[in-house]
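The chains shown are only part of the set, and none of them has been moved.
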């Protein structure tokens, strides 16, 4: 099977224990994560050969990131080693009515400082079937949008499935800037993924979200027409509290809208649930699933991620399928 | 007061921290448990002299199991030391929509390898008032059913209260085999305990579970008539999610059905909640409670167990009574 | 800005890990806390210069308490060092249907053994704007009521805002005794704070709690008239389970009753939520907020405290305001 290539930043995450504020005691939980790295990690676990492309420093901190990915079966041989530092982010999990808090310390990272010549498209896309990145990546430096476009172009040219998750991060750039750069990337994108509300806002689509499901269809149709995209996948999250979220998704293929079941899920750690959606969706598409199967599978993976500490969706194909089949969750039908 | 004797296997349990998948970090929580051991542990805490009979290896792993039981006041002097290994089970607690996962590594245990001559009924039943075992035990080896029957016979012959919790484990045997062996044991049983759905299915009773309460009565009546049992206690659990369960129980004495209140409980760790039901029920019966008191007490113990990490119901008589009295739970009336 | 002075006991708190019973494993979480100390700690974080007055032993246990308070910005220079021991309390957090359990080991503490000559009102009230204590303090020794009254008198005489949280602790004294001593203190109190049900019961007000909101008004009016108090703040808590509480508050200024939004909050640790109410209320009042703003702010702080392990409300002004503004909690309107 040909591989998925994901491109982006991987960071060290530092989190206090559940129920504790930052530095409340002298211990931090650590893990490594980043949107595209999380996608590669899940795809690899689901049986898709996956390679993560990034630049990380040639020190023990970088080694830690490599070990994390290798352990999950991600190919790390294309990772460029060099540059200054691995980005760090502090993540304090919320609880009850207290929201989660994320503090980035990623400026000056090896990845943000990397340039187009760090990446060799020929090597990167050998044997590849798909290329994935998210809207976080072009936000990381002035040069990054061009690097992303260049790689997307190359991927397109080789006939790969190019997927792009809008993934807006307001701490990195504003919506206007995101729109501007995303519009330069979208011409090379086959599969566009986004939170429905985010896409609606950033692309000023103006769908009436009072009726959420039809808003999904409006957003998907608009993106499709406006940017000539083949497939649009949207997710909808409702924050019921820091401890409970509603979640569902939809795929639109230009003709039909395939909605998943709607879940209400508790939250152990919601970071990476969108990435789990992406990873499971891509894996499902690469395996040739139909749209309805794919959206149920992707949403089930996203929901399951909420139950796991850290960035990574430690999940097997069987576990995701069991939930998608309605095993014993408290699905709202 | 004369003692309760419980017979079965005790294992080492290994669990990752809450919200973590197996081996996600380098730490495991350990405890010792097993259905009948958990029953003895609760009975001892509730003031019933309790003795646990099993066979465990003569090494530090076996010593750990003995210390656990002794610490809770269980008499361990009848435990046979010898044989190969202590069974292990890995238990990954579920969360949100992710179900719990149990991986047995109990084959070849000292207990499974034990034979009838390891157990001296004279010594075991001296000063005993009751004998308890569960359907897990006969499932553990080819010889086990005969050992169980032999001990039940002896217990019956001495006038003990013999209790048997059906406790079907599909990873150990199938329902047909369970039925076959249970039917050889039931003639010596005074108090039959089971999840209502399990009994209904294994004994092909065919109660209509659309009306759950009347199904309870049908199952109880059928078991009673078919196997000439004096008392039947049934529990009903509804899995609302990995984090929330409904739970209630019923005792049927041939004339009346005594239903407990119906609880909805959160879940810290549901392992051992059925055992807590058994233990509290037996303790209550041995103390001479009436049926309504006994079922409320047993269900309250089972519900409280959901709030405690590990296999063991660390509970006092006062705590159970307080909940049974409706203290401040969110009881559905 | 002039300072708040809080007077009371600070103790070492020992808690097993979440989901564990006391001594279930060999680890305890420690923190330092006490009602008035928690108030001072929050006020200091909210930008009110705050000083905590108490007596603690001159040993490493006392040093630990001082470090805790200093780290949060509380002035500890008025703390008297001497006497025998720091009080200890064991706090086992409840879960599901299992209630929390609090075991005091505070008898014979340095504070309880302190006398009037340990405290120098001149130094204590220099530059002070407010003086706070709770009903726990007079309950701690025979001499304490007189010390409290003496300090309240001095504070009143200097024109400070004197606040008193009824805070009944049934393990320390009975309701009658509380009433008797509180009635000696109330003449010097400007701001009376209490759980509505507690005040209604201790002062035999007889408000009809079937209608909870009008009971709040009745209790406030009665207290105001009976004891000539300027402002009454009441809180109402509903224990839905050990994991979920309802919570709201009201301020009555003699003319109007200002009710906060009503929250349903999950519970990581509810200890100190009432103290967070007090601290945020006092801070808000000292900053000159209007009553509606103050009650929303105080209730938001109390609700947020439920999400944090330990006694201390580690909270910033911005976090409290965000929830009060209705950020994304699951507020019942």
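A few remarks follow.
Note that the chains take the letters A, B and C in the order they are written out, and that residue 1 is the start of every chain.
Assume a residue touches a chain if its C-beta (ideal position, glycine included) is under 8 Å from a C-beta of that chain, and two chains touch if they have at least 3 such contacts.
As the structure is a prediction and not an experimental result, all values here were calculated from the model.
Whole-complex tally (this structure file, single sequence, 3 chains shown): 6 copies.
The rule is simple: only the chains that are shown with their structure count from here on.
Comparing the residue numbers each copy contributes, chain A and chain C share less than half of them at their mutual interface.
The centroid of the Cα atoms in chain A and the matching centroid in chain C are 44 Å apart.
Within chain B, residues 18 each touch two or more of the remaining chains. Touching chain C in their complex are the following residues of chain A: 17-21, 24-25, 94-99, 239-244.
Those residues of chain C that touch chain A in the shared complex are 18, 29, 263, 265-269, 303-304, 306-310, 314, 319, 322-323, 327-330.
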